[in-house]
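Rest of the complex left out; these chains stay put.
Labels for the chains are A and B, by order of writing; each one numbers its residues from 1.
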Amino acid sequence: MDLFGMLNLDELSHGLSSLSMFPYFDMAHYIVSVMALREQPGALELSRRSPFACWFSSMLFCFGGAVLSSMMLAEPPIAPLSNGTSVLLASIFWYLVFYCPLDLVYCTAALLPLRLVLTGMKEVTRTWKVLGGVLMAHGKYQDSLLVMITIGWAKGAGGGLISNFEQLVRGVWKPETNELLKMSYPTKITLIGAVLFALQHTNYLPLQKHHLMLIYTVFTVVNKTRMMLTGSSVSPFAVIESAVHETLFARGSSPYAALPADDTSTASTNGAACQHSPATANGEEKGSPKAKGQGEGEKRSPKAKGQGEGEKGSPKAKGQGEKKTD
Amino acid sequence: MDLFGMLNLDELSHGLSSLSMFPYFDMAHYIVSVMALREQPGALELSRRSPFACWFSSMLFCFGGAVLSSMMLAEPPIAPLSNGTSVLLASIFWYLVFYCPLDLVYCTAALLPLRLVLTGMKEVTRTWKVLGGVLMAHGKYQDSLLVMITIGWAKGAGGGLISNFEQLVRGVWKPETNELLKMSYPTKITLIGAVLFALQHTNYLPLQKHHLMLIYTVFTVVNKTRMMLTGSSVSPFAVIESAVHETLFARGSSPYAALPADDTSTASTNGAACQHSPATANGEEKGSPKAKGQGEGEKRSPKAKGQGEGEKGSPKAKGQGEKKTD
């Protein structure tokens, strides 16, 4: 790509791609991850009540991606523990962030300027992790783009994807929320990175690896810094996302046909109509009577209620919920 | 088996056993599975709120068996994703069933005649999946009947067996119900199939593979059709099951001895008697004091209450609950 040549970015991208994450960037990753854990509700009491669960939870924050991608490829999920140095480093930062006298370490690292630097460095490690995942998958499934994307994503955003089980370690259980239901910004940006690196690796993307690494790293760091400074959690893809969502996934208006409102209503009523009648027929596929029982159970159980409120939380779901379900 | 020769079923069974599931039968499996997901409570809102979780959930419905059996044999659970064509097909049907304008696809497929055909074809794939699982297990554990049965079962009924975690993807969590606690019809019929094919493969069953395939396929298809037409969820084994249950698992009346009612009551009181005293002794095995604490927790937590009601739902459990626990 000549642009890089013109801007003399070639050697810069080469320098970046030959950068070693160990030890400084890894350390930044560990400290930022442990701080993220500490800022979870209830984490501080946990650190007093049962330090071991707190330590294990921190390790999942630091090495969740490696654990998840290993499991997906049927490689030992215990592997990260075999790298003594990393575990030792992560454990030291876990201890300092949670138990340092006068809370010095946490308060220092939490100062905005320092935090900006640390978070920026953590974002850099994301590039390496995603790329590592893509290569790892390519080693086992040469020709499968989908697997490369999934593993790259899992390795880069593992901590978030397994958050339900990481919370379970801390005795917290929030089944109504997970990263697949509502992706957080890091999960999204990692997914995009995984797609890009997988496309590059299979030569669908006419870019050299080190150029892509530079572009992606700069984008993530700049964007993350912007979000921290403005304190806004608006993802830069919000517009595209909603556009795609409207085009593809809004019932009744699909690429194949644009429908006036009344048609849509008919559609939805059709939907309701042809939803009920056969439910009894095929319901057995997943145990229709049981499902009914569960339905009632749902209405009774407060958790389900909480979920209901959660749904109401998102106005779209609410509107459709009223239209389609009642 | 001469019977097959007499009825000229040999070439039929041969033809069946050489039938390829791809693409038509697989397509029927995908569409029926996705429709089963769509008929789950809350699935429609989910498909609007977070299409990605909906897609992932559909994939678990379509490939759950492969994922579960792979995990059990420590093979990459991601493998199904590496078969691009199947994933593409399943994704297309997921999209059409959930987002097709005017809901055409779902409503068409939900018409009883068409649905009968599709479900019949899906039942056919069950035979191939169970057999595939048995062979897969045989490759790793030649001599273990139990492993063959388990893997065959997992591969054929995986979607149901992992339903708790498939629901978790959708933000639904019903710990009080799972396929082991209360098997649905598909899970039962798959277990029976796994047992038969495992016995046949280890030559305990004096039948040729293609004959067994024919018999099992015909049975599942006919039976499923009957259930859909009559709309009854009564499994054909209900009688046998209850008989076995009464003989083996009803406290006090076991193969070893038939006991009058008073003896049983003594037994149960003995049970209660010798249950409490040593509980404190051995309770430490699983943390007796904690267990007590949890007991109270159970009484407090509404979820546990919901469960209690669930138990009361089944009269037998209720009766015994009163006898044994209080």
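Note that contacts are C-beta pairs under 8 Å (C-beta built on N, C-alpha and C of every residue); 3 or more make two chains touch, one makes a residue touch a chain.
As the structure is a prediction and not an experimental result, all values here were calculated from the model.
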{"item": "Assembly size in copies, with 2 chains present", "value": "3"}
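The definition used in the following text is that only the chains that are shown with their structure count from here on.
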{"item": "Rotational angle, Cα trace of chain A fitted to chain B, multiple of 5°", "value": "120"}
{"item": "Separation of chain A from chain B, taking each centre as the mean of its C-alpha atoms, in whole Å", "value": "31"}
{"item": "Interfacial residue positions of chain A with respect to chain B in the complex", "value": "71-74, 140-141, 144-147, 150-151, 164, 173, 175-178, 180-183, 245, 248-254, 256-257, 259, 263, 266-268, 270-271, 273-275, 277-291, 293-295, 297-298, 300-303, 307, 310-311, 314, 316-317, 320-321, 324-325"}
{"item": "Chain B to chain A touching residues, read off their complex", "value": "32-33, 35-36, 38-42, 44-53, 56, 70-71, 74-78, 81-82, 84, 87, 95, 99-103, 106-107, 110-112, 115, 119, 160, 163, 168-174, 176-177, 182, 184-186, 224, 227-228, 231, 233, 302-303, 306, 309-310, 313"}
